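Partial view: only certain chains, each at its native spot in the assembly.
Which chain is which? They are A, B, C and D, in the order written, and residues in each are numbered from 1.
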Amino acid sequence: MARFIKKISQTAGLSPGALVHVGERSKQPVKITLLDYDHNNLTEKEIKDIKECFSFKDTATVTWINIDGLQNLELIENLGYHFDVHPLVLEDILNTGQRPKYDDFEAHIFVVLKMIMFDEQAKEIVSEQVSIIFGKNFVISFQETQGDVFDSIRTRIRNNKGRLRKMGPDYLAYALMDAIVDGYYVILEKMGDKIEVMEEDLVSNPDPKMLHKIHKLKNDTIYLRKSVWPLREVVSGLERGESALIKRQTHIFLKDLYDHTIQVIDTIETFRDMISGMVDIYMSSLSNKMNEVMKVLTMIATIFIPMTFIAGIYGMNFNHEASPWNMPELGWKYGYLGVWVVMLCIAGGMIMFFKRKKWF
Amino acid sequence: MARFIKKISQTAGLSPGALVHVGERSKQPVKITLLDYDHNNLTEKEIKDIKECFSFKDTATVTWINIDGLQNLELIENLGYHFDVHPLVLEDILNTGQRPKYDDFEAHIFVVLKMIMFDEQAKEIVSEQVSIIFGKNFVISFQETQGDVFDSIRTRIRNNKGRLRKMGPDYLAYALMDAIVDGYYVILEKMGDKIEVMEEDLVSNPDPKMLHKIHKLKNDTIYLRKSVWPLREVVSGLERGESALIKRQTHIFLKDLYDHTIQVIDTIETFRDMISGMVDIYMSSLSNKMNEVMKVLTMIATIFIPMTFIAGIYGMNFNHEASPWNMPELGWKYGYLGVWVVMLCIAGGMIMFFKRKKWF
Amino acid sequence: MARFIKKISQTAGLSPGALVHVGERSKQPVKITLLDYDHNNLTEKEIKDIKECFSFKDTATVTWINIDGLQNLELIENLGYHFDVHPLVLEDILNTGQRPKYDDFEAHIFVVLKMIMFDEQAKEIVSEQVSIIFGKNFVISFQETQGDVFDSIRTRIRNNKGRLRKMGPDYLAYALMDAIVDGYYVILEKMGDKIEVMEEDLVSNPDPKMLHKIHKLKNDTIYLRKSVWPLREVVSGLERGESALIKRQTHIFLKDLYDHTIQVIDTIETFRDMISGMVDIYMSSLSNKMNEVMKVLTMIATIFIPMTFIAGIYGMNFNHEASPWNMPELGWKYGYLGVWVVMLCIAGGMIMFFKRKKWF
Amino acid sequence: MARFIKKISQTAGLSPGALVHVGERSKQPVKITLLDYDHNNLTEKEIKDIKECFSFKDTATVTWINIDGLQNLELIENLGYHFDVHPLVLEDILNTGQRPKYDDFEAHIFVVLKMIMFDEQAKEIVSEQVSIIFGKNFVISFQETQGDVFDSIRTRIRNNKGRLRKMGPDYLAYALMDAIVDGYYVILEKMGDKIEVMEEDLVSNPDPKMLHKIHKLKNDTIYLRKSVWPLREVVSGLERGESALIKRQTHIFLKDLYDHTIQVIDTIETFRDMISGMVDIYMSSLSNKMNEVMKVLTMIATIFIPMTFIAGIYGMNFNHEASPWNMPELGWKYGYLGVWVVMLCIAGGMIMFFKRKKWF
């Protein structure tokens, strides 16, 4: 359940803007990396003391500060203070139960999104909140734990290939969002494969565990949907927004990102439709199985019950000697054989009846 | 049902604006508390006679009058008269079956919302109507009973920490609403935990009582939804509204409140999805159980019915002496043993048949 | 079905505006009452000849003409002619299968709504069409039969208390609509009580008649919804409309009426949700009952079938004298007792098996 | 299926505007009737050669050309050419799988709608496409076959009563559309009666054929919905449209038509809701029946199986002579009677058990 609702109640009663870290506390230390670049120069270093960053704030170069881990409140408060970030924004960064959203403060834009990963242990999808603040010449990104999908971007910056080093912080922020959305595809493919495997299994052998797997998958799509659906508004808001921080040439990339987001949402909706169809198949497979069980029972019972009755008849002890009307068949020459013939006829008749009913 | 529809019919036929208290009558006396503050000064007292409040109306300080209990109509009428409140508003305050809403009268803004609590006795969610009127320098809040979620706000006012003492009545009204919405999270977490427990129980032992629990939970989400959904419009209306009563710096806090409301609604929708999935699981667990019962019956019956038939055959009394064709088997040396062998073969065959069908 | 679709086909092929009364014909005579008032004076009389009304048309006082019964076409045509009502409006008044709607003709406003009542005989909800035309200083209301929810309004006019006598025909029209909407609450409460009773009954003893009751209730909500849903647009249209006929101070009352309408719709939707949940419970209760029946059958059968088989074995007539291998048990000293022991063991084993399966 | 999707693929690959008649080919010859009228004069004749019509095009009188049968492509092309109709419009007229729609070409307005009839043979609803083109002083209507709902309009024109002869082609076009919508009510009533009958049948005896009837009815509502739903936009488009071809005084009639269309759609939606409720009832009736069958089986089986077991016991052949422990009961004085008493007690106990379970 933890993944559906964070324990935000911890902050209930606190003053708005009060900083409390809501979420699982990472045990790794906070790690700060700084990349400062323009088309020609590149500085890259790991930061120990957050104050080292402040000097980069007003340089003409693009500065990307990435912070892994939210447990150090003082650090974040300090950073927020120096980059003029509103306390409510800092609260949102720490409170990891946010819905994807963006806020346009004139001096900077604040974006929250969800990085989706597959937790191999719990066999379910989990998410990590990524917050991005970008201003005129800086980008600050916050993650809950170390390990992310941004390595390819770092490589592209270092290699100085492509557009990245030539463009501003708005493009870098776009690139970060794009990397996160690209990560969704990986998850969707994994889910797609699972659905495919399950659909085949449902046909061959539907067992009760299957439903729980379907249910888990369904919860995964619910979760994914909750994480991705609001992103649509975020990206379209950024694209159509009037912020001077987003340059004209970046708009087409945001449009492209928007298309990707819609594609992801489309696929999630398709998965939902397919999974709900699978529940139908499962339910009817159950009914089918019950039908089959009932048929076997009915066939055996209807064949043998009349025969057993006949056998019962001739097991009666009516006294033939007291009255010739009593069970004369017992003394007939072919009485026993005749009974067998009658019983086999009954059995044969029943089998023909079942054949005609197409029960087997 | 009382929680879904208040006995508003009591007011049918009355003139609009006629004051009738609709709702459960609290047995406690009405309690009025007054807090009057600016950045430097603070007056706090419990009011016995409502007239004491009137002098505070036009002071430059912020005055917060909180009224617990709606049973004293005269008091409310009096207060309404002095603070120029429209009779329809007074009617809405007393008629506790309101939908969350807000109305902008130029001199003041009227907001109705629902405080949600968990009723431990009835094991269900209940709500209490909170009405807030705020004007240029006063906030009046009405509650149905004593006991609320506003204590933290009182503490913050007394401590003079944070923003609260520096800002106006619009911020105080926001703080009250924020406290109520924070209260929703507590309820949502409780529900989330319940859902989690139930999902596990459904897998291990689905019993008929479970469905009633699910049904109750579903009714709770329906109720919660009804109470929270309209809040979205209320908050967004306040945020985007043009009222001069809401100052510019408060807007960002209302935006934040709006985000929280959306998050709450999102979570409720997620719960609805999950609960409806649980009904599916429950239904199929029932089918599974029936399947299992049928299998046991079928196995026992199909193994023993043919064997009983054979035993019946050799219980027949055909007279071997009358005709050598009658039941010669009875006199064979290994007849009895042979019958046992045949019967065991049938039993074995059946068991193999079931194994192949994967029935156990 | 009559309540879901009126026999409008009677008018098919007629010229638009042709007057035909569609609906159940009341057997009572048409009754016309007239109330003419301003703040100081009040005239109230029952009208025999419609022409008596015409003189009131252009007086400065507010004139309310109420007509119970639509069977007198000539009367209505006459009235329509004198008050300049468009023939299509007259057609709509007579054709009682209308959807709630309003039309703004500059000289007057035409509103159609549905008065809802509970028909004790048919045990279902029925509605009556009420049409209201109000102009600069008159209100004309049409009802299908005598007996209505307007008595409280008449009393308020006579008593000259409250706002009613001080305000114009727009406020009177509002008061009529408000009285009708207040009537909805009475019906909703009745339905709410029914739902509550049913929910409890479903738990204690679900029988097949229950489903028909649920179905009837569901049809009632469908019907109610159909009657109330369009009212939302009507009221919001009147409130936001620009008509000079609706004075500024009436708008806040229309807003209040709008809130009530929304509340009614909300409650209907909630009822729909709850009723659909009840069908689920009913279905699963059926399955549960079947499960229980099957369990009893299976337990009896699985306990006795093997035992009967053993009894059958020793009922066989194999000839011990012909061969010592044939049924030596029959001659053992404790053979009979031993068979009882074996059979009791089987029964006990089965019972333990069922206990472990938690079948009872 | 033909009614859900016309074989439009015939036109695939053709140039847009290419004329191909898509739909069932009528075997009757094409029939053209012409009505030319103003307030004072009326010409009515059946046309053999389409060229006779052309002279009426520019007269001041209103000309209504009605064409029954679409199989003569040349005729339609000719007509289209003389009345300046766009080839795409002609294509739409011939391709009878159109959705209701309207197009405003300045010189004329083109409207497509569906005339609904009940096919007594196939026991299902079918539709016929009616296309209407109206310009400054002409109306051309196209139908697939002879036989229509326009007779009342012809009569009204001939009688020169009502508004029709005084108004222009826009009013005639409205009257045609109104006649078609009036025809929907006839169908809806027929469906309503069917639903009512079925609901009662479902209660008294639900048999498998019932579901197919429900399914057919459901497909009928799907079909009806598909035919009527887009009409809403068409009529509201015409009403709010700015076309000079539609005079001011016609707007109120279009508004009235719009109200009728909404009423039709409302009723269809209500039917859908009711039919889906019927499927629920049917399903649960099936379950109920199964329950009843199972109860009978279980009662018979549980009463007789234990008794048969006891009879089996005393059918065993244990040798009393070999050992006094073997079946001494057989020699008791009241052994046989005692066994009967025991068996009757078992039967009675079972019956009481069933009574307590309320199984009958």
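Please note the rule applied: a residue touches a chain if its C-beta (ideal position, glycine included) is under 8 Å from a C-beta of that chain, and two chains touch if they have at least 3 such contacts.
Computed from a predicted structure; not experimentally measured.
What's in place is 4 chains of the same protein, and the file's complete complex has 5 copies in all.
Note that only the chains that are shown with their structure count from here on.
Shared contact partners of chain A and chain C comprise B. At the interface between chain A and chain B, two copies of one sequence, fewer than half of the residue numbers in use are shared by both copies.
Inter-chain centre distance (chain A to chain D, centres taken as mean C-alpha positions): 41 Å. Centre-to-centre separation between chain A and chain B, using Cα means, comes to 25 Å. Listed for chain C are residues 283, 287, 290, 294, 297, 301, 305, 308, 312, 315-317, 327, each touching two or more other chains.
Shown here, the protein chains touch in a chain-like sequence that does not close on itself.
Pairs of chains meeting the touch criterion are A-B, B-C, C-D. For chain C in complex with chain D, the residues that touch the partner chain are 1, 4-5, 7-9, 11-18, 86, 88, 92, 97-99, 101, 103, 205, 208, 211-212, 215, 218-219, 222-223, 226, 279, 282-283, 286-287, 289-290, 292-294, 296-297, 300-301, 304-305, 307-308, 311-312, 314-317, 327, 329-337, 339. Looking at the complex, you find that chain B touches chain A at residues 149, 151-152, 156, 161-164, 175, 178-179, 182-183, 185-186, 188-189, 192-193, 195-196, 203, 252-253, 255-256, 259, 262-263, 266-267, 270-271, 273-274, 277, 280-281, 283-285, 287-288, 290-291, 294-295, 297-298, 301-302, 305-306, 308-309, 312-313, 315-319, 322-323, 325-327, 357-359.
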